[in-house]
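Left out: one protein chain. Kept in place: all the others.
Chain lettering (A, B and C) follows the sequence in which the chains are written, and residue indices restart at 1 in each chain.
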Amino acid sequence: MSPSDQKEAVVQTAAGGKATSAPLLGRDAEPTLFELSHPGRRAWSFRTTGLPETPIEELVPAEHRRSGQLPLAEVSERDLVAHFTRLSHRQFSVDLGAYPLGSCTMKYNPKVCDAVAALPGLAGVHPAAPAPLTQGWLALLVELEEALCEITGMAAATLQPAAGAAGELTGLLLMRAWHDAQGSTRHKVIIPDSAHGTNPASVTLGGYEVVTVPSDERGCVDMASLRTVLDEDVAGIMLTNPNTLGLFEEDIAEIAAAVHEVGGLLYYDGANLNAILGVVRPGDMGFDIVHMNLHKTFATPHGGGGPGAGPVAVSERLVPFLPGPRPSRLEGSGSPVYGWVVPERSIGRMHTWHGNALVLARALAYIQANGGNGLRRIAEIAVLNANWIRQRLTGTYDVPFDRPCMHETVLSARNLKQPHGVRALDVAKRLLEEGFHSPTVYFPLIVDEALMIEPTETESPQTLLALAEALERIAAEASTEAGATMSQAPRPTPVRRVDEARAARTLIPTFDARP
Amino acid sequence: MSPSDQKEAVVQTAAGGKATSAPLLGRDAEPTLFELSHPGRRAWSFRTTGLPETPIEELVPAEHRRSGQLPLAEVSERDLVAHFTRLSHRQFSVDLGAYPLGSCTMKYNPKVCDAVAALPGLAGVHPAAPAPLTQGWLALLVELEEALCEITGMAAATLQPAAGAAGELTGLLLMRAWHDAQGSTRHKVIIPDSAHGTNPASVTLGGYEVVTVPSDERGCVDMASLRTVLDEDVAGIMLTNPNTLGLFEEDIAEIAAAVHEVGGLLYYDGANLNAILGVVRPGDMGFDIVHMNLHKTFATPHGGGGPGAGPVAVSERLVPFLPGPRPSRLEGSGSPVYGWVVPERSIGRMHTWHGNALVLARALAYIQANGGNGLRRIAEIAVLNANWIRQRLTGTYDVPFDRPCMHETVLSARNLKQPHGVRALDVAKRLLEEGFHSPTVYFPLIVDEALMIEPTETESPQTLLALAEALERIAAEASTEAGATMSQAPRPTPVRRVDEARAARTLIPTFDARP
Amino acid sequence: MGTYIPHTDDEVASMLSFLGLASVDELFEVVPEALRLQRGLELADGAGEPDVLARFDELGENNRARNDRLVCFAGGGAYDHEIPSVTKALAGRSEFVTSYTPYQPEVAQGVLQAVFEFQTMISRLSGLPVANASLYDGASAAVEAVNLGVAASGRQRVWVSAGIHPHWRQMLATCAAGTGHQLSTIDLADGQTAWPEVDGLTGDDVPGVLLVGYPNYLGCLEDVGAARDICDRSGAILVVAADPVAAGVLRSPGEWGADVVVGEGQVFGTTLGFGGPYLGLFACAQAHVRRLPGRLVGETVDADGRRAYVTTLRAREQDIRREKATSNVCTNQTLMAVTAAVQLGWLGTSGIAELGLRCARATKYCRDALLAIDGVTPYVTAPVLREFAVRTPVPAEVVIERLADEGFLAGIALDDGYADGDHGLLVAVTERRTRSEIDGYAAAFAKAVA
Partner (left out) sequence: MGTYIPHTDDEVASMLSFLGLASVDELFEVVPEALRLQRGLELADGAGEPDVLARFDELGENNRARNDRLVCFAGGGAYDHEIPSVTKALAGRSEFVTSYTPYQPEVAQGVLQAVFEFQTMISRLSGLPVANASLYDGASAAVEAVNLGVAASGRQRVWVSAGIHPHWRQMLATCAAGTGHQLSTIDLADGQTAWPEVDGLTGDDVPGVLLVGYPNYLGCLEDVGAARDICDRSGAILVVAADPVAAGVLRSPGEWGADVVVGEGQVFGTTLGFGGPYLGLFACAQAHVRRLPGRLVGETVDADGRRAYVTTLRAREQDIRREKATSNVCTNQTLMAVTAAVQLGWLGTSGIAELGLRCARATKYCRDALLAIDGVTPYVTAPVLREFAVRTPVPAEVVIERLADEGFLAGIALDDGYADGDHGLLVAVTERRTRSEIDGYAAAFAKAVA
């Protein structure tokens, strides 16, 4: 067989041992697992069971049997490992460096929480096992609920929602159930124009109509316009405080009074809770419903896009409506016994089981590690870091709202537009070359060329300084010749700027859809 | 405080969150942990013990107390994690791609063995715990010893040596003890000129004098010259078969006879055992002493340079001299009971405890996963891969010994010297740019411009083809203009060619020794 | 106190002075005095890592139902499948774990490509051309599918088979309170959905969506063709809730004619974890791609023409479409999608088939063993694959309690209207169950019901 035939024989399959896609060695694309696939290869192995090898025909009626094989990749364990290890080298993460992605609270995720989530006594428990066999888990969930209530100043909480948006929908359904119980039907929910996109989307799913109120020149809810839209048809208002501009809504008490006045409820979007831990509590501000993003405030890792957890805490009057069943400490003397209880007017389930349990466990571990004292310190340093960056970059970038911020600050790159048309997007891409993940850009929508920077408390003053200096370099570049080339950024990354338009135009959602 | 003072305050300390040293983002140097250090930072935490906080003065007499602090790096957990994660991105490994490093058998290391080594029932056991409390470990060690004896065709083995070289020294001390017991004092140990450097070094530590025999034109021990050096003063001979040229010593039976003739012993350097698993056994070739490199043949990971394990197996007559204590199955009926036994004429300990136990556990897991049938298959495919590469590259590179090889093949780059002076080193560096680790170069010493390629059985035919094509491209380049620039390679790596001369000239062995 | 904050007191001081502040409290002056918490949080002080770990270890000790102590025969949407070391090692790489949604694709090709491969695998499993990057869990995927179906059909009426997991149906009901969808539960007859006659129905009564399980909650194989037929005649959207572990042996829902396929992806490498985080699977026909909920990764090229991946069709999503978005989902379960991609890569073509076959074999063996016990009778007779229900002479809760003492998690007590007055136990048998485990289970079972 000649070399060329040889090549024929194997050329269909990519070389699993070639590592030019690892940035350590090169900039090639990594083949897909399907291109690494070779007929007949395998990595799997199962237990030896000693069971009779009944033929498929005796197990599955003909009409239900699949005709052909289900084709998946066929790779050796070695190639499987190399493939995903190389992919991991093509991925930025908190563990590699600072990730000041505004609104996402990309703080350091303590490794001890990974160990907690891997404990066989927690990870190996079936969710349908009856309460007597899962007392440890029930105790854990009850302890977390109590801690979250203390932190938010609420009466009780559901741990079911799997993320913030699920928490929002849960909250809106609670709102609806509450009003129904009052015999009042309402149609509108108010949100500020600075709100996160999940808010209006959740409002729609909650069966309500969105009424948007503008922000005033301070970047806060415009009281005047709020009053004009407040009426008996308003079910409630959704706010995040500090808001998405990183600014504290100082009129919150007044807002709460006004909304309650017309019988509406206040919903607190807890995405920004990190800023106020131990300082001020949503419950004390007058909120009736609060969701938290445990994957933000309580450091559970973001997993490349999830999982998260979005528990919802409520005030006394809404407790009977919470989703169920709820983990509860049962009355009785002696050592506590736990069980499941369904609130009498529960809106029903919001998760197949009990929520993202292992994420909940991580969050409780984080709360215990930091403690009441440590949590407040988190808020203090998160706010200190954000204000330091804000102050340091004032003048270098536009500061749409020139007030002290909380845990994050929204700057604008509009001042860089001249002479070379440098945009927030260019700043974001160029910053990657400086060794930092980009801030959130173009959000909130009300700020033109927005750069939303959230350093979090786990980045050191040295990292803040380096980040500030990098952003200063970029701003300086924008006005020079280098500014003209900034649209080339990022340059050292495994891929350069990605053609998003093309992706949407000719959709290739799977390997099989490739032309 | 002005920005510049600010800078003053923190500039001594590097920014832990800046990731330009991760090849994903850049090519900067990673600061040392000491440069990331900032006074007063910490990551540690210990158990709450509830013990009295006795002052140090009451615990340590003044003359023993250290005067000042012991200065180490002071970093946050976040910076610690980022630092070592970025360092890992600057490191090539088997998990990233093919690693055809001749003589080192860099095969894929199954992940299941990591799980085995992490089992609390194995990893959490104190080595001094008495036998009744460590029956599981003793059973494991005995099972491994038996398996290794079956694989090598020997009578018994010690698992104490921590690596191959330690095994060699153990073997030489066994040789010495044996001859002493025979009342004969001998001074010489023969090794071929192709031997690995650890062999002569171990001979010296064994108190013997090295006698080198040349290789003949076939790349094997030159029988004639061997006979001329064989006499009653020869304690034994050290061979690896296949030898470091990847060639099988066909005259091994004759060699064994000749050495035994003069009362010498045969030592088998098992570094190349992967080639003959289940095919031919050192014991059947006439060897008296055999060391194995479990980190090669039995896939225990190399850990960036170790740990390894170098068990030594011996023939019946040498068993009484083995290091002790040895894990043993004690006589008696019923379920086996294990204990420690010291051979009556033991040379003594070769390890503080029982050898690199967790490495030994990994190796046994690997042996069980592959089984007797699987082990032979490993040899077959390892040899097939090496011969395929050899055949494919014949003509492209010089083949010093034109015979079928075993698990590895030694080529020479001498044919690339003209016109641009391309050397084996350049080929090695240039190959990194092609996504492969370099072969072993300049070893064995008897081959000029040696390129020692060991693909191992875990690399697929596709990977072999890609490797061959890369080496072909490089050879072709050598004769073109590109050849002149090959001394520039590697180019995409985080650092370019490293100045080794300077490192030796002005030694900087610690951060504190920096000018 | 354990802390993850790097700042030393001097550093805090110098940063404050840079801001012209005298104390950290001044950072919060924007917060009205009256609202501020005047005390410390009533939580224990911070504990060191070893203490924290010890506490959770003890919590774990209080869970008797851990699968390293009780042999697991419980299923109902959460299964004790093999999770190889390689899946844990790769999906646990910190680059996957500690990154977020790939907003900057240039430094997120790792997650993007892994998700692209995941989407391809789920598309092949479901037999439909498009799959998204994950949803929260099976139930939330079902909710999204119903939302899509109603929007696509323009009809609010949803026929939900009683063979759909009761918890999923409860969540559908919860969410319907917001969307106003009209859910009708269609009962089972001997384990299979007894669809009503659709012809002649008018107006509100005409279904816009049908939702059926394959296999269903009782483990039974449904006649999906019958559902397809109703959809053809009514213009309804067919949503199949498929058990993806069966994909290697069963006809794909796509082949059966499903418009949308949803499922619970926990079976692919994710631990039982007391119910989460799991993995919501969602695939649909090309026609519905612009209604797809959640994220979608597509292939494209970079500025140098190199192959690259990016999240696409973003115009569907909430951050752009706001109240008009197809869904409100933002954070999803990407890490579990990456986990599933690794696990499915480990299984491969032969493994996915072997997996289904082994489950079916073990299930048959176990079912026969239980039905050989006096007083234990089949719950239904419809064909099953990897899960089945039996009637027990004593309450299922009692069986479970007694078998726990023998070292088994016996299964799930049927309630929510299944047990129809009788005692029903739902039993799942995965490829991990050995003959000796099953024999031991059957023996203990016999004792428990004797």
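Criterion: a residue touches a chain if its C-beta (ideal position, glycine included) is under 8 Å from a C-beta of that chain, and two chains touch if they have at least 3 such contacts.
Just so we're clear, the structure is a prediction, and the values are computed from it rather than from any experiment.
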Identified contact with the non-displayed chain, of B:Ser215, B:Thr297, B:Thr409 or B:Thr493: B:Thr493
Sole contact to the chain not displayed, among B:Met285, B:Val319, B:Ala424 or B:Leu451: B:Met285
Absent chain, residues of chain A that touch it: 1, 3, 5-6, 9-10, 16, 24-25, 38-41, 45-48, 75-79, 81, 85, 110-112, 114-115
Hidden partner chain, residues of chain C it touches: 49-50, 53, 82, 84-85, 89, 94, 432
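In the analysis below, only the chains that are shown with their structure count from here on.
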Among all chain pairs, the one with the most C-beta contacts: A-C
Where chain A and chain B are represented by their mean Cα positions, the distance between them in whole Å: 44
Distance between the centres, which are taken as Cα means, of chain C and chain A, whole angstrom: 18
Junction residues of chain B - those touching two or more other chains: 3, 6, 9-10, 16, 24-25, 38, 41, 76-79, 81, 85, 110-111
Contacts with 2+ other chains: residues of chain C: 2, 4-6, 11, 14-15, 18, 47-49, 84, 86, 89, 94, 107
